[in-house]
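The following block contains the structure, expressed as structure tokens.
Omission of a single protein chain aside, the complex is shown with its protein chains in their original locations.
For chain A:
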Amino acid sequence: MIKRFLSLEWKQFTRASYFQKGIAIKILLILGALYFGGIAIFMGGISFFAFKKAFPEIDPIISINNYMIYWFLFLMLLRYFMQQLPVMNVKPLMVIPIKKDTVIHFLLGKTALSFFNFLSLFLFLPLTVVLLVKGYPIINVLCWFTALLMLTLCTNYLNFLINKSNTWFYIIAPLLIGLIALEYFQVFAISKPLGVAFNSLYNHAYLIAIPALLLYVLYRINFSFIKKGFYLDDTVSKKIKEVNATDLSWMNRFGDIAPFLKNDVKLILRNARPKQVLMMSFLFLFYGLIFYTQDTYRDMPAFLAFASMFVTGGFLMSFGQLVPSWDSEYYKLLMSQNIPYRKYLESKWYLMVVAVSISFVLSTPYLYFGWKIFAMIAAGALFNVGLNSFLTLFGGALNRVPIELNVKAKAFSNTNGFNPTQMLIAMPKILGPMILFYIPYKLINFEAGLIALALSGVLGIVFRSYFLNKIEQIYQKGKYKTVAAFGEKAN
């Protein structure tokens, strides 16, 4: 049975249209994976000696264990943002005689093959070899190594829970943040007892039972969680809320693009997925707090320019990068209706401009950090309106992943729109403001950097129709491909 599932998985993987079309991007991703894997092996190999050098009076294995928790924390964060959870099309499997348990075991087992688990393996395997060569007791080292791998798998399943169940997210996220805060503000250093714990894991080989038990428990929780969701119940007996038509006729003053704007507003307010994006982009407003409060960044204005762009650009980037995808469910309608691409794009652009403006108004409290910071935010906002918006729309035009609008995080749906492909497209958006600011800042002065950043945005607005034309051409060129890709249901 498992063999058959594997072949299904393989087919799904290779036959999806975005896989076939994005082969260049796939190759880049593979190169990236090799790069990070290589780094992990290298780090694993040298870490023993590095720790020995850093803390010459302590046995490296002890200092390594003391810092071990940071690796797992990092892994957890990385997973939360990057790991695509495995999905399997269960509906057709529900009525054929396969034991539910088999399907779920397969689904969970598959996650063990994730790249992130190998990252841990790559890191700890060379370290283990070094330890053995250096004559550390074999049993202890091997049990310790196995325990670490099991803990890695624990993060794997923990991440699954956090991603798929809001309850778990609201339990675990504040707990983690709270502990990190306590550590950071030196109230209570949780890393100390954890360091002791990792050391005991090494010193007493039998303690390997603890991570094994933890792994087992997490696996069972995941198992029962998925099993509970293994019904179509909630789709079949879906509660239908009564709704009222919203009157947005005041938006008619926007002329030609009003119908689209009205539609986009409804799109955002009435669907689960865009609502999530809206919430996320609100959090971006607080991004500046990380950078402006720290003295280290005060002297690195390029980073400040980057942060300032983020403060007002949250919605623009998270909504904009999925621009044609938002309309994927009814894309055929749009393509056969009396709609010029131009108006469609313009309406999305206006929406992003409005979002930047609102974010800018909301960011006025940053005045607290002084005029210089606020001027940077203003310049960043101009850059967002004039250049970033077009970059984002451009990136979106290349993105042909269909979105199910009203699907919230559920055990069998792929909810993370955040994937490495989009990271790749995001590079110029992030580096752009830094470079635009930094070069004139280095050559002339701070004000020159600000002016350059702001001017880039103004230029973008001036050449708006040129950019829109270019993006329109991409849309026109990719029309048939996009229609076909959106026709494929999102998994």
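Rule of thumb we're sticking to: a residue touches a chain if its C-beta (ideal position, glycine included) is under 8 Å from a C-beta of that chain, and two chains touch if they have at least 3 such contacts; residues count from 1.
Please note the rule applied: contacts and distances are computed from a predicted model.
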UniProt protein name of the chain not shown, from "ABC-2 type transport system ATP-binding protein", "Multicomponent Na+:H+ antiporter subunit B", "Nitric oxide reductase subunit B" or "Tripartite tricarboxylate transporter TctB family protein": "ABC-2 type transport system ATP-binding protein"
Residue among A:Leu31, A:Ile339, A:Ile444 or A:Leu459 that touches the chain left out of view: A:Ile339
Contact with the hidden chain (one of A:Glu9, A:Glu183 or A:Glu329): A:Glu329
Omitted-chain contact residue, chosen from A:Asn140, A:Asn263 or A:Gln276: A:Asn263
Contact with the hidden chain (one of A:Thr364, A:Asn406, A:Asn445 or A:Gln473): A:Asn406
Touch residues of chain A, complete complex, unshown partner: 238, 240, 242-246, 258-259, 262-263, 266-267, 270-271, 329-333, 335-340, 405-406, 479-480, 483-484, 487
